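Only one protein chain is missing; all other protein chains are in place.
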Amino acid sequence: MVIVMKPNVAEKDIAKVEEKLAEFGYQAHQIRGVGRIVIGAVGDKKDKGVMASLETLPQVEKVVPIMSPYKLVSRIVKKEKTRIDLGDGIIVGGEEIIVMAGPCAVENEKNLCEVAEKVASAGAKVLRGGAFKPRTSPYSFQGLEEKGLKMMARARELTGLKIVTEVVNSHDVPLVAAYADVLQVGARNMQNFSLLRALGKQHKPVLLKRGLAATIEEWLMAAEYIVSEGNYNVILCERGIRTFERYTRNTLDVSAIPLVNIYSHLPVIIDPSHSSGERQLVPSLSRAAIAAGADGLLIEVHSNPELALCDGPQSLTPQDFSLLMPELRQIAYVCNRRM
Amino acid sequence: MVIVMKPNVAEKDIAKVEEKLAEFGYQAHQIRGVGRIVIGAVGDKKDKGVMASLETLPQVEKVVPIMSPYKLVSRIVKKEKTRIDLGDGIIVGGEEIIVMAGPCAVENEKNLCEVAEKVASAGAKVLRGGAFKPRTSPYSFQGLEEKGLKMMARARELTGLKIVTEVVNSHDVPLVAAYADVLQVGARNMQNFSLLRALGKQHKPVLLKRGLAATIEEWLMAAEYIVSEGNYNVILCERGIRTFERYTRNTLDVSAIPLVNIYSHLPVIIDPSHSSGERQLVPSLSRAAIAAGADGLLIEVHSNPELALCDGPQSLTPQDFSLLMPELRQIAYVCNRRM
Amino acid sequence: MVIVMKPNVAEKDIAKVEEKLAEFGYQAHQIRGVGRIVIGAVGDKKDKGVMASLETLPQVEKVVPIMSPYKLVSRIVKKEKTRIDLGDGIIVGGEEIIVMAGPCAVENEKNLCEVAEKVASAGAKVLRGGAFKPRTSPYSFQGLEEKGLKMMARARELTGLKIVTEVVNSHDVPLVAAYADVLQVGARNMQNFSLLRALGKQHKPVLLKRGLAATIEEWLMAAEYIVSEGNYNVILCERGIRTFERYTRNTLDVSAIPLVNIYSHLPVIIDPSHSSGERQLVPSLSRAAIAAGADGLLIEVHSNPELALCDGPQSLTPQDFSLLMPELRQIAYVCNRRM
Partner (left out) sequence: MVIVMKPNVAEKDIAKVEEKLAEFGYQAHQIRGVGRIVIGAVGDKKDKGVMASLETLPQVEKVVPIMSPYKLVSRIVKKEKTRIDLGDGIIVGGEEIIVMAGPCAVENEKNLCEVAEKVASAGAKVLRGGAFKPRTSPYSFQGLEEKGLKMMARARELTGLKIVTEVVNSHDVPLVAAYADVLQVGARNMQNFSLLRALGKQHKPVLLKRGLAATIEEWLMAAEYIVSEGNYNVILCERGIRTFERYTRNTLDVSAIPLVNIYSHLPVIIDPSHSSGERQLVPSLSRAAIAAGADGLLIEVHSNPELALCDGPQSLTPQDFSLLMPELRQIAYVCNRRM
């Protein structure tokens, strides 16, 4: 970390900063510039509290961190990409691009199984579906809860698809983990630290959605919460960020794909459905995601979008999905991936 | 709600929308414009699912909501400002502006009581302090938990101040409610719907912070979650939003004060400390908040900001606080408020 | 447009709105809902002033526009994609994806011609290079002005590449148009309406960059300024928007590609260099852009990025560029495009 002193600072103020640094276990190195004095602090700490503490000193202008605040999820610590094994040869983070598809919310078993069969036959490897739904309005459909999880399990039996479903609080983690192959953390819960810790203490893979206004560093810090408890199986999922655009609900940050690949060893997938909120954008965004190097896709497919209890406008029909898959496969192929 | 059809739509598509509206229990009114046909839907529903469902129809361009999605927290439903009685004559939402002050995190009893006595003598009515701390980094100080709550309770005994403290998940609600006079929901938990429901099911007042990137409508919807479970005692707290500015951590949205006062009957207070992250901005922002009509302030005060385990840079010293209070009182006075 | 009245409005207030609408030449259609009365206004006006005027009426809550404020650039008015002919068979908006490449700023003739030859031989069709540079700091390099334009012209002679270069104010339009094949409007000038009008009054194609915080509607409105003066040859260029991300300078909005394709007939290209500000992201973002359906790319290439007088960190070397082009060609091919 580098401490920038205010202009025209007294020697005793510099001494005070150096004293503080020594207390915290850092070595201080002064650089006397033309306009400013800066102090380089050498040490191995991760606690942001130290930086904050130094910033309170009256003659310190700012403290600039040099190293990223995350460690275990960083590419520096682990060079090889993490491969997350969902069983039966389905690996997220390998050469194959894994497509997860299904309805926003689980509504009834018949529809779910019908969609599951169709997306499986088009090439999806994982079935998505929400049983616990975090909704902005208390008056919206909140999900079928355990009943929904049971339906997901039956669709898995029927199709061989793995299942991914959301968990909305730490209390429900054991219940959801009893059914799901991958536990999803929604964008609004990205910084629900109790939930992240609980997911770190179990071993099922976690799909961690990026918060609507989160930076990539904050997202990686959220992953660090899970990993620091012992669970390294974290799949990052970009699902659109909030911007000023009004033609779509969210804006896909496609550069999150190469950025995560530079800064972290964790696999990263894209949710083109929430990224736009518009069915007609899903094909373009899916193609772009694969071309940019995504390890997978999470796509909403509903047998009858008009009747969906949530997020109908962004759902593909099974037929749309079947037409899209071969297009995506071709792009994967020219990018040296498989799907 | 108003349904805007795509240009050059066929009569049968219009009929389909009207049929759907009838199914959902709405009456349809067509307006045939020069470039577009729009259909006004008259009904009393709040479920956003209906809007979403209509948007999936192939010939519908967009659906425009007419009424706000919240109801119980709206000024239309209740004209008089809600007064939240914390006991001993301390009322949030009345003529008096209530100042809540104290450290970011509870660190030890001696410091806490010392700060509590000082802020009380300067005119604060409520002591703030975190026992459960949601931190961006898993390696930062996470709070003293129940031990911290006990220290808060002792500071209350000593000073007569009421206490406000954060609760970070639904599981801890009973524990925190056993100690606190007001339960705080942090910005990162504004859409933690399990937590909001749990807080709605108990009767202690709730201080609901606005999310970093939340619109005022989303914030009111979060309050609606609490109120719809039966607890009307919600204090809204603006604590700065995320913007592109890099000189401060967050940006105070001072217009949230008049906007909440227009759209809702709930009281609204300001946290000038988190709103900037900079101690030297706290006086200006506190003055601005009162001048704009805030019902209270939540200010970080630490006896020794340099040693604070969190958020030192934004904490006032007790002395700074004592100097600020008379300035604020003068502004309150010319704005026909008391403090 | 739809006028939403405040709750519990008097009949005379409704009458006043209807009277106003009649004055402005609209027909009024009332819809009496459960909670609100809304008035549909039927007419053919584009002036936002009418909406603003209605919103000032004391009993009007809001006015919701139904039709987009742009007209000539809209897909509704013109169904076929606009093809912009740069001469010699180079067409932007056709089946071929057009790559424009070159340095951020023109620095000297030797380097420029060297880069030009290399990008031409790799398959670029247009040479980019700035002679007038709008820089955030008055102390940064401001461009070679006409001398730079002359160097561009010589590079064109030498290579057959067309040239695109920025114009920063209306006064310079004739000068730049005398040399350039395409005139570029920078992001900071997207709403420099004098400049837009001047460009609309000449006939050379215009490359209009999207503003850093502009919505797609505002961008299309800026294009409408040019087109409404008579010049239909406008190429839209997405160059990254400002977001909260700190790992990159800007964030590529890849969904701008399908959105422009839905709402407008104008071709749309991507600048992957400014979109990230990071050379190592340029290949991923270029691939994504083509997969999403872009009509072209604008890529910074500098023979020696370390010595570049501006934007070195985002420039590819000619060698990087030569390696990237065949990858892009493969994606173009599977997306049924040529390059």
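Each chain gets a letter, A, B and C, in the order it is written, and its residues are counted from 1.
In this text, a contact is a pair of C-beta atoms (placed from the backbone, for glycine too) under 8 Å apart; a residue touches a chain by one contact, two chains touch by 3 or more.
What you see is a predicted model; the values in this text were computed from it and never measured.
*Asks:* Among B:Asn8, B:Ser121 or B:Thr215, which one is in touch with the chain left out?
*Replies:* B:Thr215
*Asks:* Out of C:Pro7, C:Gly35 or C:Pro134, which residue would touch the omitted chain in the full complex?
*Replies:* C:Pro134
*Asks:* Which listed residue (B:Glu114, B:Glu146, B:Asp253 or B:Asp320) would be found touching the missing chain in the intact complex?
*Replies:* Of all options in B:Glu114, B:Glu146, B:Asp253 or B:Asp320, contact with the hidden chain holds for B:Asp253.
*Asks:* Which residue among C:Met5, C:Val168, C:Ile257 or C:Cys335 touches the omitted chain?
*Replies:* C:Val168
*Asks:* Check the options C:Leu161, C:Ala256, C:Leu309 or C:Leu328 and report the residue that touches the missing chain.
*Replies:* Once the missing chain is taken into account, the touching residue is C:Leu309.
*Asks:* Tell me which stretches of chain B touch the chain missing from the display.
*Replies:* On the side of chain B, residues 213-217, 241, 243-248, 251-255, 257-259, 262-263, 275-276, 280-281, 284-285, 287-293, 327, 330-331, 333-335 touch the unshown chain.
*Asks:* For chain C, which positions touch the chain that isn't shown here?
*Replies:* 20, 46-49, 52-53, 55-57, 69-70, 134-141, 168-171, 188-189, 191-195, 197, 212-213, 218, 221, 224-225, 228, 242, 279, 305-313, 315
*Asks:* Residue-wise, where is chain A in contact with the chain that is not depicted?
*Replies:* Residue positions of chain A that touch the missing chain: 2, 4, 7, 29, 31-36, 38, 40, 42-44, 64, 66-67, 76, 242, 244.
Basically, only the chains that are shown with their structure count from here on.
*Asks:* Suppose every chain is reduced to the average of its Cα atoms; which one is closest to the average of all protein Cα atoms?
*Replies:* Closest to the centre of all protein C-alpha atoms: chain A.
*Asks:* If you average the Cα atoms per chain, which one ends up farthest from chain B?
*Replies:* Chain centre farthest from chain B's centre: C.
*Asks:* CA centre of chain A versus CA centre of chain C: separation in Å?
*Replies:* Those two chain centres are 31 Å apart.
*Asks:* Hunt down the residues of chain A that sit against at least two other chains at once, touch-wise.
*Replies:* Those would be 213.
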